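Got a structure for you, questions after.
The complex appears here minus one protein chain, its other protein chains still in place.
Going by the order they are written in, the chains are A, B and C; count residues from 1 in each one.
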Amino acid sequence: MLQPRRLQYVHIALLTPVATLFVAFWLIPAFNLILLPLSRLGVAEGLARYAQVVGNARYLEALFNTFALSLGVTLCTIVLSACVGFYLSRFCSARHRGWLLAVLTLPLSFPGVIIGFYIILLGGRQGVIADLSELSGGERITFAYGFMGLFLGYIYFSLPRAIASFAAASDALDKALEEAAITLGASRWQVLFDVIIPGLRETAIASAAIVFATAMGAFGTAFTLSAKLEVLPITIYNEFTNYANFATAAILSLLLGAITWLVLLVARRMTDAKGALL
Amino acid sequence: MLQPRRLQYVHIALLTPVATLFVAFWLIPAFNLILLPLSRLGVAEGLARYAQVVGNARYLEALFNTFALSLGVTLCTIVLSACVGFYLSRFCSARHRGWLLAVLTLPLSFPGVIIGFYIILLGGRQGVIADLSELSGGERITFAYGFMGLFLGYIYFSLPRAIASFAAASDALDKALEEAAITLGASRWQVLFDVIIPGLRETAIASAAIVFATAMGAFGTAFTLSAKLEVLPITIYNEFTNYANFATAAILSLLLGAITWLVLLVARRMTDAKGALL
Amino acid sequence: MNPDATSISIRNVAKTYDDGTAALKATDIDIKAGEIVALLGPSGCGKTTLLRSIAGLETPDVGSEILFGNENVVDVPSEKRHIGMVFQHYALFPTMNVAANVAYGLKVRGVAAADRNARVDELLEKVRLTAFANKRVQELSGGQRQRVALARAIAPRPRVLLLDEPLTALDAKLKESLRDELAELLRQFGITAIHVTHDQQEAMAIADRLAVMNRGVIEQVADARTLYEKPATAFVAEFLGHINALDCDTLKRIGVESAADSLYMRPEHVRVDVQDRGELTGQVTRIIYQGDRQRALIAIDGAQLIKADVTAAETIRVDQRVGLSFPRERLFALSDKK
Partner (left out) sequence: MNPDATSISIRNVAKTYDDGTAALKATDIDIKAGEIVALLGPSGCGKTTLLRSIAGLETPDVGSEILFGNENVVDVPSEKRHIGMVFQHYALFPTMNVAANVAYGLKVRGVAAADRNARVDELLEKVRLTAFANKRVQELSGGQRQRVALARAIAPRPRVLLLDEPLTALDAKLKESLRDELAELLRQFGITAIHVTHDQQEAMAIADRLAVMNRGVIEQVADARTLYEKPATAFVAEFLGHINALDCDTLKRIGVESAADSLYMRPEHVRVDVQDRGELTGQVTRIIYQGDRQRALIAIDGAQLIKADVTAAETIRVDQRVGLSFPRERLFALSDKK
């Protein structure tokens, strides 16, 4: 291994971007955001605004919506992608699997806003489902603009990477552990619960954290779909753009960022992952 | 290893979500998007629209902007994050490094739209940089609304995961290879170019593909910042929402999706990564 | 003998991969109840494929029969074959402690907790790990882990114990001591055991009989002495210990007539005379001191190189001229030539 002692130049060459990044991308923004309400409104009113925002029912509802939605998406994504990832790892030949992964990761190629439109085309007022449900004699069913639309849209862009992670983690499982369990008389379900699921635990936590964070901050999809259900990124956007309410937007951003960051932090503590997934 | 022969139930239990996913999330959307111009406008006019859109100078410029921006962001992100990731892996104690990673991945906790606002607060018309440049006797410098603003915003949310990937890849490098090179008389720079960089090649390709795809589809940041530089996701949004031009929006979406997907596909072929990173 | 132990008959077991390569050609072998048999050979000889077919972890070609007693288990899934298996890299469950690992086979079979604990205690005592019952497996050394793996495999009283290179991952000296302990324990358990290894010392120390495999074929099955003294093929002769192949020219010079192209003799049977008397003379090119003896490499004048063992006490130097004799009763021919 390269020894620090003898790599001083490399060390210094590397330290410069690290330090620059840290200051530019973290220290300045963080302080800027925290202090913005105070600098815009004065200290007293700034602090008051902090209290106001945190106590505001509409904001809290938006926060709750965002949180509940993200949680639901996370749970659903993890279960689905664990099944699919494991399946790809075990029952697909390398050839098939390359293509399947290429196909399954297609949603990664589309911006969230396109996904939002797609949900509208499917479940909007003039959507396919509405037409079909009317044809079959019922009401025009629309689901694009509320919880359901957001839920589907978020899952759509969360699945691909989670699937890829689970496929890789399934590949990396020590097959001898499964064989040991089988030779000891374990049924396939016992192998699944005693060996495979514990083996995928770290991947599940790491993927869940990423999916959660992405869902908490999703904007494009939410922007097109959140007509009936307000989520926090949209609230922040409105405060900033429509009402030029910079102080409130900053406080809400901090709130959203803090919650997400905390989840990432807890997940990182729960895994030994050295930054591979988180 | 679990044998397919004896895991029929598990196989079937897993196959159902795979098949459902494939149909619901890929087959239907893909056909829907491709056929939408034809179904909305009729076959003849639909096909004509395809030709029109692909030949339209404004759309092509937006596509070119998006592509150039994404490419620049990708190159810059890979160079920075390779340095930082390698630094974290080699010169940070495990304790420091956990914190540094937690801090560096903070941007993951913020939606793109917040990042957009942050860039405005920094480089907008009433931004910190403008104030400072005026105070120091110059013009009010603004960079938030054009290429520079988008570039910084995109880098901000691309860096964290790329850094984490490079840190993990640097950990996984076989230290004995570096030691072999050193004992053979290689200088630190020779070790860097002959052993370490080739060893990080796969990670670089995979990370670059992901960063590129994310930048191509970025909406929240673009939405707040692309006043002076039109990028394709915003064009699509405008066609869809402001002009209700569904057919054009679908064709542009296909174009954007196809380019991004192609890049992901090529990257996947260039690496042996079995879905771990892509 | 253990009442759970079963005899095993392998009939026509073969394994051809999808790409047409034959990992194992049609193989027969009979193992008595309670017998310990080693499958010995270099990497890729098919020994692991055979073991895994017996374990049910590999599906052999159609027509293969694997009899446990009178029951053909070839279509019985692995988890119902009632076997125990020990893996090269231990394969202990990382999320369970030592006792839970040993108990696992009993738990999945629904053995009551009290009986389970009693059995775990009994086995941990046998493998001298009682004090480690509540340790995490990650805290154990390699040798300790493999003893836990053995206890775990034995706990559900399997009909046969399958050992897949159980000592390969260990240090030379540790390997030696665990080898003796394993041999002792297997005899105590009285269980039918099949032991895969590439190490002939290990196989000789542990097994009652050895099946020497090469390129997907069992070349000879016999006890260690028969294999060593009456090897059926050059491969077997070479794989267990060392041999000198005396070529036509050398044979002619010592006045031996033979139909075979060459005859063989083991180094310890070549007689070396430091006073330069013997059937042939040669020059010592290298001496390797091995503690209880010295291995000398001797170039016969104008001809081949001979390996010969002399006692540790003998004074012999490199470049010294010595005499060599080849006791006729120690010369042997082989049917097959490599």
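The criterion applied here is as follows: a contact is a pair of C-beta atoms (placed from the backbone, for glycine too) under 8 Å apart; a residue touches a chain by one contact, two chains touch by 3 or more.
Please read all numbers here as calculations on a predicted model, not as lab measurements.
Touching the chain that is not shown, out of C:P94, C:G190, C:G241 or C:G323: C:G241 (per the contact rule at the top).
From the options C:A211, C:A224 or C:L334, the residue with contact to the chain not on display is C:A224. On the side of chain C, touch with the chain left out of the figure occurs at residues 42-43, 171-174, 183-184, 198-202, 204-205, 223-225, 228-229, 239-241, 266, 268, 286, 288-292, 309, 312. Chain B residues in contact with the hidden partner, per the touch definition given at the top, are 174, 176-177, 179-187, 190, 194-195, 198.
Assume only the chains that are shown with their structure count from here on.
A separation of 15 Å divides the Cα centre of chain A from that of chain B. Note: centroid distance chain A to chain C, computed from Cα atoms, is 54 Å. One simple way to say how far apart two chains are is to compare their mean CA positions; for chain B and chain C this gives 55 Å. Chain contacts: chain B has residues 1, 6 touching two or more partner chains.
Residues of chain C in contact with two or more other chains: 57, 77-78.
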